[in-house]
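Removed: one protein chain of the complex. Kept in place: all other protein chains.
== chain A ==
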């Protein structure tokens, strides 16, 4: 339990990280550092996207699987680490 806390805290403390959140398979945000409405938005949208991405990868090669998803936008980068049940989402502002 403490390690989880520590990990999440460490992630949040990295340079440029705007927000961190953990979402479960149903789209429920378990842990978040952002406000609720933003979290809910991110959770819902990214979950769908991750599912789609994973299915794409597996369609092309069934033995392959999605390990990481990075969405780089003008303002920041959204990184999604998918798991069977959970999603770890981090929003970072890459160094300029």
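We take it that a residue touches a chain if its C-beta (ideal position, glycine included) is under 8 Å from a C-beta of that chain, and two chains touch if they have at least 3 such contacts; residues count from 1.
We adopt the following convention: contacts and distances are computed from a predicted model.
Engineer: One chain isn't displayed here; going by UniProt, is it "Cytoplasmic tRNA 2-thiolation protein 1", "Dynein axonemal intermediate chain 2", "Serine/threonine-protein phosphatase 2A 55 kDa regulatory subunit B" or "Large ribosomal subunit protein mL37"?
Structural biologist: The chain we cannot see is recorded in UniProt as "Dynein axonemal intermediate chain 2".
Engineer: Which parts of chain A are in contact with the chain that was left out?
Structural biologist: 1, 3-4, 7-8, 10-11, 14-17, 22, 24, 26-28, 30-31, 40-41, 44-45, 67-68, 70, 72, 77, 79, 81-86, 88, 90, 92, 94-96
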